[in-house]
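Report on the following structure.
Only one protein chain is missing; all other protein chains are in place.
The first chain written gets the first letter, and so on, giving A and B; residue counts start at 1 in each chain.
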Amino acid sequence: MDGRIAARLAELGLTLPPPQPAVATYVPYVVTGNLVVVSGQLPMLSGSLTCTGKLGAAVSDADGAAAARQCLLNVLAHLSAACEGSLDRVARVVRLGGFIACTPDFTRHPAIMNGASDLVVEIFGDAGRHARATIGVASLPLDAPVEIEGTFELDEALDA
Amino acid sequence: MDGRIAARLAELGLTLPPPQPAVATYVPYVVTGNLVVVSGQLPMLSGSLTCTGKLGAAVSDADGAAAARQCLLNVLAHLSAACEGSLDRVARVVRLGGFIACTPDFTRHPAIMNGASDLVVEIFGDAGRHARATIGVASLPLDAPVEIEGTFELDEALDA
Partner (left out) sequence: MDGRIAARLAELGLTLPPPQPAVATYVPYVVTGNLVVVSGQLPMLSGSLTCTGKLGAAVSDADGAAAARQCLLNVLAHLSAACEGSLDRVARVVRLGGFIACTPDFTRHPAIMNGASDLVVEIFGDAGRHARATIGVASLPLDAPVEIEGTFELDEALDA
């Protein structure tokens, strides 16, 4: 990795994790035209989830926001692979989809998802300002508390 | 706002609300190529939700469908801003994502989401006929009963 965004990551004291292998028969990302679609990522860190359980129950809001942040780093790890290591090619973060595993009475989903949204803006600046949808779900794979997927626009089509 | 769609809104007795500010660090919409991606919208009206709670419990089907309709109007308010006031530039409503907060035994999601789907077809005619996915979720931000996001195709790229 090199370039402006790599320098920004270093400045923020962040290291992208190695891209997580897909849990199943899908792939971590697909490039179509100048868009990169990254599969839903869990808060994996060094091979295990940062926490398990649900918001509004076993998982605190702080741990949920940290999990969202870790999901985002895993999304960026795949995005970086799609960009052959240069995140400078990202013209815009288009959309993040945030899935929060929670109890039916939980209502603070936006604050949890901000763990990811704030970080992506810290890293990419204005190009990181994205559309998003955040919802509360019944449960997630492996009992993860958060899952995040992303769509990104590159400065030009990779196959151009 | 002016143009054919503005006239149709007036004919239907509809006024688009002022665009709702994003609840968090994301933005209400992103334009990529000739697509506009609008963030998930809640049924906000004049600064508060039209109702709260869940379908199959405190929220009636009629109130749920009205909430879906309000979500759609909020989506269109942002779309209109993306189009600099002219919804005539919308070539096609591509996809609506509908999230219905409900009890596990609720099964009438399509009827709720029709509050939005019927309205967008009333407004845009054939160009309003869209793909959609409607699901029942555990809970939504601020205890909203419905959240709707949208993807739209413009007649040409805005940055062209």
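Operating definition for what follows: a residue touches a chain if its C-beta (ideal position, glycine included) is under 8 Å from a C-beta of that chain, and two chains touch if they have at least 3 such contacts.
What you see is a predicted model; the values in this text were computed from it and never measured.
Checked against the full complex, the one of A:G85, A:G125 or A:P141 touching the unshown chain is A:P141. Residues of subunit A that touch the chain left out of view are 23-30, 32-33, 37-40, 54, 97, 99, 101, 104, 137-143, 147, 149. The missing chain lies against subunit B, touching residues 33-35, 92-96, 101-111, 113-114, 117-118, 121, 129-138, 151, 153.
In this section, only the chains that are shown with their structure count from here on.
Measuring from the averaged C-alpha position of subunit A to that of subunit B gives a distance of 25 Å.
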